[in-house]
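Inspection log for the structure reproduced underneath, given as structure tokens.
One protein chain omitted, others in place.
This part shows chain A:
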Amino acid sequence: MAMALLRRLGQTVLVLFGISVLVFLVFFATPGADPTARIAGRNASPETMALIRHQYGFDRPLPVQYERMMVSLFVTRDLTSFVDHGERVVPEVFRAAPVTLSLVFGAAIVWVLASIGMGTLATALRGSLVDRGLMILGLIGISMPVFWLGEVINLVTQSRMHDSWMFSWVPGLGYVPLTQDPVGWFKVLVIPWITLAILFIGIYGRVLRADLVAAYSEDFMRTAQAKGLSASRVLFRHGLRTSMITFVSLFGLDFAQLVGGGALLTEVVFGLQGVGRLTYQALSNLDLPLIMATVMYSAVFVVLANALVDILYVLLDPRVRDAG
């Protein structure tokens, strides 16, 4: 167990190192990215430029610059933005992270529960109108772009029907911290959760149904039926339990991607100052310290999510347990 943890830690460090070097080199190879000119502002004199270059260490060799940046990002945590003078990037990421985490965790709970319900119901009634209806709904969910759906929902709940009894509880756009006001936190996030989840409910529900229907042609499902078990027991304890393995691996990928900033569109539409928005801002300003900080943050989550999926695998599938 300790060995496995250590190995995982070593992998994490290696992944972070590789990604940071790559981001660093790509940045300095990008034309027009020279940070000196940006910091110095328009029409700066060559003297000012030279001063800034020296002050920020841009005249040092790249490996030294890399090392200094990593130290101030991970050790002293005082790395400052190239664009907004003196703005420290680490606290900025830490301010954005709870917003994204709240959004993605909530959406994940919604989509996992709803897609399991949808997949099992469609399987139990396969071939019926309910099954077909659910699958078409899923396809519609997949086809609707999240920014469009979000805007439409905003239009309805914030403006057109905001005064009706149905949507009068909907607060204005923005984020309320959980620690400050849990009820407000829930109210402000429940619509973004559902909006973000709809796409994934469609995908996961359809994938789960396909897996479950395939499971019914497996011998062990026939055995379970031959044992005289109830239909729901066959479906849940034998079918769903074995089909969850694909579901979980898919979930690990999507979840990590979203936590790492992939929920950008949802964040923008609902006015949430999350990591996705921060990353977008950093990229459009070509602000290397902020890019570095957000990329490192999302890499940590991708590695963490993968570790979580591996643990779930072991819990779900005894065959993986024995393979070591």
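By definition in this document, a contact is a pair of C-beta atoms (placed from the backbone, for glycine too) under 8 Å apart; a residue touches a chain by one contact, two chains touch by 3 or more; residues count from 1.
One rule holds for everything that comes next: contacts and distances are computed from a predicted model.
When the listed names "Sarcosine oxidase subunit beta", "Thiamine pyrimidine synthase", "Bifunctional protein PyrR" or "ABC transporter ATP-binding protein" are checked against UniProt, the chain not shown comes out as "ABC transporter ATP-binding protein". Residue-wise, the contact with the chain that is not shown comes from A:Ala224, picked out of A:Val89, A:Met135, A:Val188 or A:Ala224.
Touching the omitted chain from chain A are residues 127, 216, 218-220, 222-230, 233, 237-238, 241-242, 316-319, 322.
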